[in-house]
Structure formats: structure tokens, C-alpha cells
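Of the protein chains in this complex, all but one are displayed in their positions.
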Amino acid sequence: MQDSSDIDQTRRNVLITGALSASAAAVPMAAAQSPSNSASTAQATLAPVTGKIALTVNGSRFEKDVDTRTTLLDLLREHMHLNGTKKGCDQGQCGACTVIVDGRRINSCLSLAIMHEGTNVTTIEGLGQPGKLHPMQAAFIKHDGYQCGYCTPGQICSAVAALDEVKQGIPSHVSGDLTAQPMLSLDELRERMSGNICRCGAYSNIVDAINEVAGGRA
Amino acid sequence: MRAFTYERAQSPAEAAAAASRRPGSRFIAGGTNLLDLMKLEIETPTHLIDVNGLGLDKIEPSGDGGLRIGALVRNTDLAADMRVRRDYGVLSRALLAGASAQLRNKATTAGNLLQRTRCPYFYDTNQPCNKRLPGSGCSAIGGYTRGHAIVGQSTACIATHPSDMAVAMQLLDAGVETVTADGARRTIPIADFYRLPGNTPHIETTLRQGELITAVTLPRPLGGQHFYQKVRDRASYAFALVSVAAVIQPDGTGRVAVGGVAHRPWRVPGAEQALPQGGKAFSALLLAGARTTEENAFKVVLVQRTIDSLLAQATKGQA
Partner (left out) sequence: MKFTTPAGTNPIDQLKVIGQPLDRIDGPLKTTGGARYAHEHHQEAPNAAYGYVVGAAIAKGRITSIDTSAASKAPGVLAIVTHENAGKLGKGKYNTAHLLAGPEVQHYHQAVAVVIAESFEQARAAASLVKPSYAKQQGAYDLDQAKAAAVEPEGQDNADSKTGNFERGFANAPVKLDATYTTPDQSHAMMEPYASVAVWEGDQLTVYTSNQMIDWGRQDLAKTLGIPAQNVRMVSPYIGGGFGGKLFLRAEAVLAALGARAAGRPVKVALQRSLIMNNTTHRPATIQRLRIGATREGRITAIAHESWSGDLPGGGPETAVNQTRLLYAGANRLTRMRLATLDLPEGNAMRAPGEAPGLMALEVAMDEMAEKLKMDPVTFRIINDTTVDPQKPDANSRNAASCSACVRAPTASPGKIATPCRPRSRMVAGWSAWAWRQPSATI
């Protein structure tokens, strides 16, 4: 059994174990097993396992020892207090947690922080701030592409990445000719944004905002 | 979600070895289904083996005119690969019809094959489910069955397989390449990969404990016109009520596989000679022995009409 702090993090084979991990000692360890419990409950009461993660978020390096169960979403919200990325469903069905990782949009709720060693994450905060807005953020403001605002960060991150995907020639479900360069039609925009739900129904203004930015880049 | 230890495997054989050493292990690739199930404690691995770094992310010619798709190729990349778009269009279309872009960017070829049912009773851990807890009963039977299986089901389970990609893989006679802890390699034909529920709905594939999928192979291209038509309640981002994958040749012959109707993608090669006779004659053979409920009987007609629609498109020369 190896102590995780002894392992050279550049090696791909990283073994993180709970029982002897030095970092686990920082977490209150309740009694690990109760003799009368079934094996299943015994497993359930095992002390949490933690491991070190180092990644880049919005251009800055971030390092922390985290519970292996921590999602990228909770790393951002609860550990880094980057609240822009939202927890809407925590089960990969709404898109409010969309962030851009190494250039690709993903649902951060369905990704373990521990699996993001060395990755580059961009959140809504990293796209732009008041006074220095990303064109997509400015377009959303101009076209009033939000109401309650809870899906908005996910929509914006998703839209930025979606336009990149079109640029890379990735087809979609509505692409007529599968082998052609996809078009930036409204049908394409809507299909590509279908993984971001807006319960307030701001879709028409969201599409207007994305269309404006897409028009400038097509 | 229960606590788990974690490692990044260095080679496929080592990953398989690690899995066989620790019975409570799971491989994790994209995690887009596994993590969801772990949060609900439907899956409770004590150890996760991260297989993302194994270099299994290439799409290469397979040497016999086909393709070898690495297990870790992301769904987005597989759908966008020009060889797939050109020569295996049904696969690209099937992938693009599934999930959302965010999920396709993370999900992998092997993970997509191995995803588990979205039956709502499977997901509600307060309800009995033979898949989650063998012998506890099936809550879906006698419940809301609109989305459930009409063929191949058993008195133990009426769940469907949710994957679009798997339907196309079934149609294309894919091969699932694996490695086990002792280094042994084999290729499981897709037709032998999935199990029907029978009395053991908790055993969904013919993979052995700790057997790692390394690639999926496709035979040489079939030519013909490729279709994937997914019929669902919404235009996007919803599972299929019924989906039909088809490759139709200029002479009207072809092959068809159907999703949303069974515990696995549904293909009956013996029925395909009836394809030129039209959707009704063909689907009567394809869905022979179907057992439906009042709520899902519509799927029989829907399959037939969807096939008719594809045959009509094929005749018009549309792809």
C-alpha cells in the first residue's frame, strides 16, 4: 500500500487507497466497521478516500486534496466558490453544469474531480466578467437571453463550445448531408443546444444571441 | 455514493488484472452512466479503475477492410470521423441521435455499449427490481409500461436497452474485442454480447468478471443507403420510444435492427428476406411473439410504420 503523497504525480499509475492515506487522516474517521453489520453496510461506513488533484481553472492552477467522490461541479462550487456553474439536476440531464474542459463542453456533474488531473477547465467566470465580457455573454445581455438566470452560465459555456464544434466540422442530428461541413442554421443551433434546458423558456432569445455571435463567425 | 479507492491503469492487461484482484471494482471511462448510478447507490464499486489513459482512443483500419474503434473513442469523435460518416453512416446517425453534445463529448464507445437501462423502476431504489436486487420482483410489470420491452422480455424484467449506438453496432455486425487479467484476448460478436433478461436480468452481457473491452471492430463497409430513425416524444435529447437502424441496398434488400423494444438491440436476420415485401410483412416476422401491454402496444405499429417510412425514403433515393 502506498501513501499517495509519496507517488510521483506524473506517473500515470496513481494508486490512491483509503486506509493508509495520510490525507485521509485529515478527515474525521468514524468507526470504519461495526461487527454486526452486513458486508454492504461495512463498505458503506468506510472512511472517505481522498486524493490530490491539480488542474487549471480559468487560467490559474488549483490544487487540493479531495474526497474521491467529489464531482468537478462540486469542486468548482463548494471548494473553489466559483458559483457560476450551477447544479440543476446533478444527474446529467439539464446542462446547467456545463463547463469547457480542454476545449470540449461537458456536464461537470457527471465527472469526478479526481479524474481531471492536469486538465484545463473554463467556467462562466473565466469566459468574461462585467466590464470585460465575452462576446457570447454580451450577446445574451443584448438579446435578453435569460430570465431567472440559473441555466444561463451553462447555456453560454455550451454555446461557445457549440460554435467551436461547428467550426471543427462536427455534424449533428439535423445535419442533412452527413459528410458536408455543417451549416449554422437555426435548426442546427437549436439541436446543438438541446442539452441545455431552460425552464423559463428563454429559448428564442438564447437562439437570437447565439445566432448573432455565430453570424459574426460563420 | 459510497467511498471508493481510485487508480489510473497503465495498460489494458494491468487494468483487467486490477479488476480481477478486487471484486468490487469498476472500470471508469466517461462515467456518464456509472456516476449517475453511483450517486443513487445502484452501482456501489469499492474501487474505480480509470481506463482513460490506456491509449485506446484511436480509430484505425482493421486490416480486413473494416475499422477498429478504440474503446475510449468519445462518442462525438466516433460520429464525426469521416470514414464513419462516409462508410458507416448509420453509426454516425445513431450516435448523433443520442444524448446531448455534452454527454457525447465524454461518453466512450465501450461505455455506450455497457450503459444500463433507464427504466424508472430500476432508478427508484424504493421499488423492487430484479436487476438491482435479484429475486426482489419487477415493479414495472403492472406499472407504467409505455417505455418498456415488447419482445424478449421475461416475467423477471421488461426493461429496454437505451443505447442508439448499440442498435447500429448490432446492425453492422460489430465485434467486441476484450482482454482479461491473464492477457487472453477474444472478440465477442455483438450478436452474442447482450443477454436477454430471462431469470437473471442483473447479468446484462456475456463479459466475464474483470474483462476489459479494448476495441469494437466493424466489418468492411456494406454500401447501400444508411438510415437511423429515432421516434421519441421530443425532437432531441430524449430516449427512443422506438428506433430503427437500416441499411438498404439498391435492389431493395437490406438489414434492420430496432431499438426501444427489448433488453438488447433487436435484429432478426432470418426475417430480412421479407424486407422487400414492406414494413408490415417484415415487422410481423421481426416482432413475432411480441407481448404488449395496453400502454406499449403502439410500439408494434410504430415499428412497422417507421420501417415503411425508411423503405419509402430508400426508394426515393434519399439518405
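Letters A and B mark the chains in the order given here, with residues in each chain numbered from 1 onward.
FYI, a contact is a pair of C-beta atoms (placed from the backbone, for glycine too) under 8 Å apart; a residue touches a chain by one contact, two chains touch by 3 or more.
The structure displayed is predicted, hence computed values, not measured ones.
Novice: In the complete assembly, which of B:R2, B:R118, B:R195 or B:R232 touches the absent chain?
Specialist: Final answer for the missing-chain contact: B:R2.
Novice: Kindly state which of the options A:R77, A:H173 or A:R192 is in contact with the chain not pictured.
Specialist: That would be A:R77, which touches the missing chain.
Novice: Check the options A:C151, A:V174, A:L189 or A:V207 and report the residue that touches the missing chain.
Specialist: Result: among the candidates, A:C151 touches the missing chain.
Novice: So that we can see where the missing chain sits, which residues of chain A does it touch?
Specialist: 27-31, 34, 37, 41, 44-48, 67, 69-70, 74, 77-78, 81-91, 93-94, 96, 123-125, 127-130, 133, 137, 140-144, 146-153, 156, 197-200, 205, 208
Novice: Extract the touching residues of chain B with respect to the undisplayed chain.
Specialist: Counting over the whole complex, chain B touches the hidden chain at residues 1-3, 39-41, 123-124, 126.
In the analysis below, only the chains that are shown with their structure count from here on.
Novice: Using Cα averages as centroids, what's the distance between chain A and chain B in whole Å?
Specialist: 25
Novice: Could you pull out which chain A residues touch chain B in their complex?
Specialist: Within the complex, chain A contacts chain B at residues 12-18, 40, 43-44, 46-49, 51, 67-69, 71, 90-92, 95, 98, 104-107, 110-112, 114-115, 158, 161-162, 165, 168-173, 175, 178-179, 190-192, 194-196.
Novice: Spell out the residues on chain B that touch chain A in their complex, using ranges where they run on.
Specialist: 1-10, 14, 24, 28, 31-32, 35-36, 38-39, 44, 46, 48, 50, 52-53, 76, 79-80, 82, 85-86, 89, 92-93, 96-97, 99-103, 105-106, 235-237, 319
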